[in-house]
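Excluded from the complex is one protein chain; the other protein chains are retained at their positions.
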Amino acid sequence: MKTKLVLSVIVLLFIVVPATLAQDVVTIKFWHTYNEVSPENQTLTDTLIPMFEAAHPNIKVESVPYPYDGFRQALLTAAAGGEGADVVRLDIIWSPEFAAQGILMNLSEKMSDFQQYADAVFPGPLSTNAYDGAYYGLPLDTNTRVLVYNPAVMPEPPKTIDELAAMCADLPEGSFLFSDGGTYGWAILPWIWSFGGDVTDPEIAMATGYVNGEKTVAAVQFIADMVKDGCFSDGFIGSGLDTWGGYFGGTIYSMLEGPWFYPTQESQYPDFKVGAALMPAGEGGPVSVVGGENIVVSASSAHPDEAMEFVRFTQSEEYQLEMSKVGQLTVLSSLLKNEYFVNHPYYGIFLEQLQTAKARTPHPAYTQIETVLGDAAQLVLRGEMSAQEAMDAAAEEIDALLAGS
Amino acid sequence: MGTNTTIAAARRQRTPSRDRAKPYYRWYVPYVFLIPGLVLYLLWTVYPLFYQLYISFFDWKIIPGQESTFVGFANYQTAFADKTFWLAMSNTVTYAIITVIGQMIAGFAVAVLVNRVLVGRRFFRTVYYLPVVTSWVVVSFLFIYLFSPGNSGLINYILTQIGVIKEPISWMANSSTAWVAIYSLGIWKGLGWSMVIFLAALQGIPAELYEAAAIDGTNEWQRLLHITMPLIRRTILFVFVALMIGGFQVFLSVLLITGGGPLHRTEVALTYMFDRSFGQLKFGYGAALSYILAVVIVVVSVTQTRLFGRRGQDVEY
Partner (left out) sequence: MLDTTRSQQRLFNVVIFLVLCLGVIVAVAPLMYMVSTAFKGASFVQEYPPRFIPETLTLENFQTAFSSRNFGRAFLNSALVAIATSVMVTALASTMAYAFARFEFRGKRILYAGLLTMLMIPGVVLLIPQFILAKNLGLMNSLPGLVLVYSAGPLAFDTFLLRGFFESLPSELEESAIIDGASPFTVFWRVLMPLAAPAISTVAIFSFLGAWDEYVMALNFLTDETLRTLPIAIANFRGQHSTNWGLVFAGSLTAVVPTVLLFVFFQRYFIQGITTGAVRG
C-alpha cells in the first residue's frame, strides 16, 4: 500500500512538474516573406532567433516563411480565422490598411516604452506605421531602389533620364537598356516622381490634377515609348522576363534593385562586376521609392507581452546590424555611425538615394490605388489607350478611393 | 447457424416466389451504412451550399468584430453588371469547349490507335495516362517554365528552330498567347483520361463485327464511323459531360500561370470569384458569383444530357 502511494506520487510528479514547467514556455509565431533559401532567412533562424531565445528562455520563436505572392491574402484570412501570427514583418504599404481593419495592435498605446524606440529610428520609416493618430508598429528595415548596371556593357551610368534615352540608339539587337517586372507602384513610381509628377496632392485628398497631371502623363508616355522602341524590355507588360537572369546574362544593361540584391549576387555570381548609381534624374530630381517592412504585433495575439519583447529585440543594435549584413538596411539612426556602414561596399549609394526617395501613398486603400494606377499604365504601354485618357480615368477612380468608398 | 439454415431453407420452400419480400436485414441496416458518409456529405457539401446562398445576400465580413450588412440582391445585381465577371464566364466557356473537344479528339484518336497496335499496348496506355496523375501545381509551374519568354524558353526555342515563328514570343504578356499555354496544359493533362475510357469501350466491341464488315468490303474509316462510333455512343456522352463539368471548374492552372492577368483578361469564373473573395475580402460578392456559376454548370450539364442523350441507348447488337 505504501509503495503504491509512493509510486503514484512519483508518477504524478513526472506528469505535473514537466507540465507546469512547460506552461511557462510560450511560443510566438513570426510570419515573414524571407525566401527559405535566402541569406536573410538563414541569419534569422541560425543567429538571431537563437540569440533571442537564449536571452529569453521562456519564449520560443517559430519562424514561418510565406511566398510574397500570397502573403497579404494569408494574413487577411488568418486574421479572419483568428489563428494568426503573433509578430509579422509587414510590408510598409499595408500598415495603414491593416490598422484600419483592426488587425494590428496599437503599439504606441500598449507598449509602455514605445517612445524610446520611436526616437531611435528614422522618422520616414516610422511614419509608415502611423494611422489615425497612433502608431501600429515599428520600422524593421528600410530600402530603396538604385540603378544597378553592368559596367561591362554600360561603362558610364546615365545621370539623367535624357542621357538614358540617348543610350538607346546604340543598343544591339536582343539587348535591353532597362528592364522591370510590371507597372505596379514599386516599378513605375520612381519614374513618375523623377519626372516631377505625383499620384495625389500633399494632403492625400485628391488625385485629379496630379495622377493625370502633365508630368505624370509624360512619365507614363516615356516608358510606353521606350518599351515600344525596344529600349526597355517587355517585362513591363508582364511577359515574365527574368530580369536578374538577363542582367547576369548580359542582355539587360540595368535595372532598379534593392540592397538584397548584393548578398544573392555574391553567393551566386561572385565574379560578376556590378555597378550602382542613383536613379536617373528628371525634372523632379533623382527620385526613387522607399520600401521596407514594419514589425507589427497582431491585435488578436494570445501572447502580446512576449510578442512585444521580440519587437524590442528587433530594434536592438545586434539585430539591426546582423540583418544589415545580409541586405536588410537598418532603420536605427545611431547605427549609421557604426564602422560597418562607414565604408560599406554598397550601402553608401542606397543611403544617398534614401535622401531623396519618396514613400508611397500612406492610405488604407493604397493597394487598390496601386492597382488602378498600374492597370491604367498597362493600357498605355500596350498602346490601347492614350496616356492622358488612361490617367484621367485613373484619377477619377482614385479620387473615389481616397474619399473612402 | 444450423438452425438458421434450416429456417431459411424452410422459408424459401414455403414461399418460393415471395422470398424477396422479406429482406434479410433489419430496417436500420441500410441507414447504418449510409449515415457516416451522409453526415459528412451533408455537413460539408450540402450545408455549405445553402450557407453560400445565405452569405450571398450580405456584404459578408469575416474578420471577427466586423458586422455584415444585409444587401438583398445587390450582389447579384452587381454581378450581372460586372463586365469582368462576364469576361471571366465567357473565358470559362471557351476554355471548356476548346479543351474538351481537344481532349476528346486526341483521346479518342490515341485510343483507336492503341487498340489497333500490336505491340506495347499496356506501355502506351500507361504513358499516355501519366500526365493525368501529375499534380496541377507541379505542371502549372512546368508550363510556366516551358513557355518562358525569350529564347531560352523551350517552346520558343522549338518553334523558332522549326520556323513556325521568327521571334520568341512573350507568352504571358498577352491574353491570346497566354491562353495557348493554358489550353495546351488542359488538353495535355486530360487526354489520357478520355483515352483510357474510350479504350475500354473499344475493347468491349467484339472483333467479329469488324471481321464481318471487312468481308462485306468496308474500309477502316467506314468501320470506324458506322460501327465503332454508334456502339460507344453512351461512353462518348459520359466523357463529354464529365469533361465539360471539369472544364468549367478550371482554376488552379489559370491562378498559377497568369493569375487572371494581364489586366484580368485571362480570368476564369473561379479565379475571379477567388480574387473577389480572398483578395478583396468581398465574400458576399464571391458567394453570389459562385452561385451563378454553379447554376450555369447544372443547366449546361442537364442540357447536354438531354440533347445528346436522347438517343443515348447503346445500339444493341
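So that you can tell them apart, the chains are marked A and B in the order they are listed, and the count of residues begins at 1 in each.
Definition applied: a residue touches a chain if its C-beta (ideal position, glycine included) is under 8 Å from a C-beta of that chain, and two chains touch if they have at least 3 such contacts.
Since the model is a prediction, treat every value here as computed from it, not as a measurement.
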Contact with the hidden chain, among B:138, B:165, B:212 or B:229, goes to B:138
Among A:26, A:51 or A:74, contact with the omitted chain is made only by A:74
Logged for chain A, residues touching the omitted partner chain are 29, 33, 35-38, 45, 62-70, 73-74, 77-78, 80-85, 242-245, 248-249, 260-261, 264, 268-269
Residue positions on chain B contacting the omitted chain are 1, 4-5, 8-9, 23-25, 27, 29-31, 33-34, 36-38, 40-41, 43-49, 51-52, 55, 62, 110, 113-114, 116-120, 124-131, 133-139, 141-143, 145-146, 148, 150-154, 157, 188, 191-193, 196-197, 199-201, 204, 234-235, 238-239, 242, 245, 248-249, 251-252, 255, 270, 273-274, 277-278, 283, 286-287, 290-291, 293-294, 297-298, 301
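The definition used in the following text is that only the chains that are shown with their structure count from here on.
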Whole-angstrom distance, CA centroid of chain A to CA centroid of chain B, is 41
Chain A contacts chain B in the complex at 73, 76-77, 79-80, 82, 101-103, 234, 237-242, 245-246, 300, 375, 378-379
Listed in rising order, the residues of chain B that touch chain A in the complex are 62-66, 144, 148-150, 152, 170-173, 261-263, 278-279, 281
